[in-house]
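Missing here is one protein chain; the remaining ones are kept as they sit in the complex.
As written, the chain order gives the labels A, B and C, with residue 1 at the start of each chain.
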Amino acid sequence: MEYTLKELMTIMAAREIQDDDIVFCGTGISMVAAMAAKHINAPNSIIFFETGAIDSRLEEVPMAVADPRVMFGAASNSGLLESFATMQNQITGGRVIGILGAAQVDKYGNLNSTCIGDYFQPQIRFSGSGGACDVASFVPRCLIFMQHEKRKFPIMLDYLTSPGYLDGPGARENAGLMSGGPTAVITNLGVMYFDHDTKEMYLAYYYPGVSPQTILDNMEFGVDISRAKEAESPTEHELKILRETVDPHKLIL
Amino acid sequence: MEYTLKELMTIMAAREIQDDDIVFCGTGISMVAAMAAKHINAPNSIIFFETGAIDSRLEEVPMAVADPRVMFGAASNSGLLESFATMQNQITGGRVIGILGAAQVDKYGNLNSTCIGDYFQPQIRFSGSGGACDVASFVPRCLIFMQHEKRKFPIMLDYLTSPGYLDGPGARENAGLMSGGPTAVITNLGVMYFDHDTKEMYLAYYYPGVSPQTILDNMEFGVDISRAKEAESPTEHELKILRETVDPHKLIL
Amino acid sequence: MSINRDKVMTLKDAIKTYVTDGCHISIGGFTVSRNPMAAVFEIMRQRKRNLHCYAHSNGTGIDELVGGGCISKLEIAYGGNGKAAPTCIRFKSAIQNREILFEDYSNYQMSLRFHAGAMGVPFIATRSGLGTDILKKWGFSEQMRSKDPKLPDKKIEIIDNPFNGWAGASKVVLVPAINPDITIIHVQKADKYGTCRIEGLNFADVDQVKASRNVIVTCEEIVDTDTLREKPEYNQIPFIHVSAVVHVQYGAYPSACYNYYDYDPKYLSQTSKFAKDDRLYEEYLKKFVYGVKDHQELLNLIEKEQLKNISADKRTGYATGLDRR
Partner (left out) sequence: MSINRDKVMTLKDAIKTYVTDGCHISIGGFTVSRNPMAAVFEIMRQRKRNLHCYAHSNGTGIDELVGGGCISKLEIAYGGNGKAAPTCIRFKSAIQNREILFEDYSNYQMSLRFHAGAMGVPFIATRSGLGTDILKKWGFSEQMRSKDPKLPDKKIEIIDNPFNGWAGASKVVLVPAINPDITIIHVQKADKYGTCRIEGLNFADVDQVKASRNVIVTCEEIVDTDTLREKPEYNQIPFIHVSAVVHVQYGAYPSACYNYYDYDPKYLSQTSKFAKDDRLYEEYLKKFVYGVKDHQELLNLIEKEQLKNISADKRTGYATGLDRR
């Protein structure tokens, strides 16, 4: 069955979500991935938003985390303070997996969503952290969506908005952050994990038709490709749910 | 018109409440005093409770600050966090007058509502601070209800639960407390104010039929009586409202 | 275990599972309202011992737990019931007789400590209590604290405002977070997953729940999930914080449950009369707590007429005209 790259990325992310996870969701593809996981492999997972909606019914795809569509049928509608506390809280926070995007990611999974160039005189200014820095600071597992381009995988970030493993093993703990950190970087070419010991990114999956070398060619820094396997294509079942149940009007995909 | 001492005390306290005050209320006589003020001299005053009820309708006298009677018809029902923040908040807090009671008060208006004797092996244990310490720490004006007995006006408190002027001028500020402090101590014999400069208690009013000397005889420490005047008896109007509107079933008075 | 599961169980099982000897516990409600009394009596019946209890002003519930000998350590702001009944007699006698270790805080300090626990931070700052004995006198010694990993090393810490007088404060008190092993609250409505809707004041229940490792919710009604979710903004507690849901009508009795029933002035004043005398209190426990197998049996000992008297009026949420002398 044919599928688009965006569909593949969504399914790769959905597969990382486990049953009973509490999924912190942004907008766009991350929301679709979380919704797909709930309908496919993690029926008991719970989607929540930084705006304070927990376990929203999501009859329609929200276009923003403050979209009225996240308010309908939720278990609780509160506010930002309650939502971030759910992640900083060590009891509930330990169950949360975050899904983030960024303009740049470095080999330790640190993210930049603030600017390109000097902070005070940027060539390009982005939206800024929003809740990304908070999520990355608090939760034990994070998925990161990226477009695979050289400038987006730089050796040095222009601005460190959201903490990954900072500068390597033990750095989160030294800085005072909660342990944990990014789990996977999901791009249009493959999926990267982080080495348990070095905390450096390595290639885990390359997509059908993409060579590991192509992936290396699209990054400033190098990554270990010795553990890489070809990703399994989305199944018919996965695609059917994605297209018919999750985003039937193709608002995101 | 005849009146009881309790009625007089209530009216003396009510007269201290100004229109537009936000009145922090405990149970018992303080609640009746606040209700009386609202019906007599401060129609725009607002009564609120540490439990989180603001401007309750109070069709019946509540017997506790968590009595369901404080929840009915309020502007807002929240919780302790919001209620105390109203007082610590410098914008709203500046409008609040607190009404407290205690087992002991010293000449600087510091209160003990914790114990008599050693803290760890008390002869008598009382309820403890509740919200009294918080109110006394935050708000610019406080009324204190006391029974006038020697042991209740000691030179040295057995335990300092709620801060008055601590050990004198500037002490609140040095300790880091918000400025302000107790305004009046209202007893069964008279009313004491605090000197602007020395922060020491002085006799402002003695009740009809009570001599200043009787008051001094009922305190361990001495107070200035040179400014004392006889208190005005409750008016017919004041008593009528107290008896017919505020506490018709004599639950408190 | 899934947090997205049907959590309904019996009170007996919930207490057996989540309240263990020596655990750190907090209960919801305030003086005469929404104390989780059915759960409190069940804890007493199951003869739980050495509980470490965190309380702001949970009147009736705490006094019974102290009276039943369940508590050995108590951090508390207020042991009293307001004017509704002579205040917390067993609590006071336990301190006077040195039967429990205790430490005093203010209501706001305790609320902030639960709030810090719910937020996942080690402390919150306040300006309450500076210059008082509440900050100076520690009920638990430094030695005891350093030995017990479940206690912070210090009761409080005073620091200079690092933002140089910002917000008008030269100094602040930092109060340490509380994260109880178990919190028990009683609410009006919950669904089987644990989402709660509290009517009237919520006191500190929401933060107590969110700060806690496990949570038992007892409720007047288990309602349909879809019904609760028609107005999610009125559900203060989402199910992700809850371990067990127990249906107990009159679960707050003899304290009040807004919109359902008032406090029972008769029961409360009778209990406080008993509480003043060790022998009478023992008899009271035998009859009303140990002598019954569950909360329904306790209710059976109350005159039907009195239960009718305290039932809430629809308009006001309390029993209008109730004889409260």
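Keep in mind that, in the parts below, contacts are C-beta pairs under 8 Å (C-beta built on N, C-alpha and C of every residue); 3 or more make two chains touch, one makes a residue touch a chain.
A quick note: this is a predicted structure, and the numbers were derived from the prediction, not measured.
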item	value
Options A:162, A:183 or A:218, residue touching the unrepresented chain	A:162
Identified contact with the non-displayed chain, of A:7, A:21, A:67 or A:106	A:67
Candidates B:36, B:71 or B:160 - the one touching the absent chain	B:71
Footprint left on chain A by the chain that the document does not show	27-28, 50-53, 59-60, 62-73, 77-81, 84, 88, 90, 114-115, 119-134, 137-138, 159-163, 166, 171-173, 175-178, 251-252
Touching residues on chain B - with respect to the absent chain	19-20, 22, 44-46, 53-55, 57, 71, 73-78, 85-93, 95, 138
Chain C, residues in touch with the chain not shown (by the definition above)	116-117, 119-127, 152-154, 157, 159, 161-164, 166-169, 172, 174, 176-177, 179, 198-202, 233-234
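As a convention for this text, only the chains that are shown with their structure count from here on.
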item	value
Of all other chains, the one whose Cα centre sits farthest from chain A	B
Chain centre separation in whole Å, for chain C relative to chain B (CA means)	27
Rounded Å distance, chain A centre to chain C centre (Cα mean)	40
Mean-CA-position distance for chain B and chain A (Å)	56
Residue numbers of chain C (touch at least two other chains)	none
Residues within chain A bordering two or more other chains	none
